[in-house]
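== chain A ==
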Amino acid sequence: MFELFKYLPEGISSFSGDIDNLIRFIYLLTGVFFFLFEGALIYIIFRYRKKNGSKAKYQLGDKWASIQWVVVFVGVVVILDFFIDYKSTKVWELLKEQVPATNVNIKVVAKQFDWTFVYPDKDGKFDTPEALSSYRELHVPVGQKVHVILTSQDVIHDFFLPEVRLKQDVMPGREINAWFDTNKVGTYHIVCNELCGFGHTRMLAVLHVDDEKTYEDWKVQLYKQMHGGV
Partner candidate 1 sequence: MSQEHHQSFLTKYIFATDHKMVARQFLFLALTMAAFGGYYAFLIRWELAYPNQPAPFFGVVTPDKFNVIITLHGTIMLFFVGMPLLNAFPSNFLVPLMIGARDMAFPRLNMATFWMTFVAAVMLISSFFVPGGPVAGGWTGYAPLSASSEYTGVKMGMVLWILSLALIFIASSLGGINYIVTVVTMRAKGMTYSRVPLTVWFLLAAAVTFFLAVGPVLAAAFMLLMDNVFGTGFFLPYKGGEPLLWQHLFWFFGHPEVYVLFFPTLGFVLDISAVFARKPVFGKKLIIGSTVSAIALSFIVWAHHMFQTGMNPTLVTPFAITTILISVPFAIIYVCMFLTVWGGSISLETPMLWALGFLATFLVGGLTGIFLGAAGADIYLHGTYFVVAHFHYTFFPSVIFGGFAAINYWYPKMFGRMLNRTAAILHFVLTFIFFNCTFWPLFIVGMGGMVRRIADPSFYPQYSPFVHLNIFATLSAMCLIATQTIFLWNFFYSMKNGKKAELNPYQANTLEWLAASPPPHGNWGPKLPVVTCDPYEYSKPGNAEDWHSQAPSYKGEASHG
Partner candidate 2 sequence: MDNVTVVDHVEYEVEDYTGPAGTTAGRLGVWILISSEITIFAGLLGSYILFRLFHPEWAEESSHLNIVLGTINTMLLLTSNFFMMKASTAVEQDDQKKSAKLMLVTVALGFAFLVVKGFEYAAEFSHGEFPSKNAFWSFYFLLTGLHGTHILGGLVAITILWVKAKKNALGELKGRVALTGLYWSFVEVVWIFLFPLLYLLREGGAK
């Protein structure tokens, strides 16, 4: 019951460790305060319960001498908060403020209620007949950075890759750039994380992290499928 991280899926990107460490760090700090205050509460209930002959202390807390410790304590809390924010900002900037250069560019098109992944043709264009369209299956080569261009054809969706630790809302009328990488071959999950209508519960896709050869083979297969086996 208290193992918060028991079902946390394994991280498979270069930054999943950073995010997990951040969350664990916050867990540690908040855990200390949790036990401190719940402990104090239990102590108070027993120590200061009404007893014969006991009288409450008439403390107003209106002089600086008595409230200074409150302010100091809260000051410590704030410093810890800012420290958390500092670590969080590093992760945030890495993930969201820039997209590293890469050869792997994939367009992610969300609509009620499925995902289509478009691989560009050799000129980098997504809207030509040479571009590859994959329905509900995202294949990426392991160990490489992947640049995704997210757009929606109707309402707001959200592109959530739990094992990668990537999440980004997908907006209509806009293309949002995001990136991720992977370090382990396998099959993983893609989930829509923004209520998008009655089919929201079924808006899943699969992430296949392939080694280089499997990835290229798959793209060739897909091309053949799309163009009737040329």
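How were these picked? Simply put, all candidates are chains of the complex that A comes from, given by their letters.
Note that a residue touches a chain if its C-beta (ideal position, glycine included) is under 8 Å from a C-beta of that chain, and two chains touch if they have at least 3 such contacts; residues count from 1.
The structure displayed is predicted, hence computed values, not measured ones.
With chain A as reference and 1 or 2 as options, the touching candidate in the complex turns out to be 1. Residue ranges of chain A in contact with candidate 1, taken from their complex: 1, 3-9, 18-19, 22-23, 26-27, 29-30, 33-34, 37-38, 40-41, 44-45, 48-51, 54-62, 66-67, 70-71, 73-74, 77-78, 81-82, 84-85, 87-93, 95-97, 112, 154-156, 158, 160, 162, 165-174, 176, 189, 191-202, 204.
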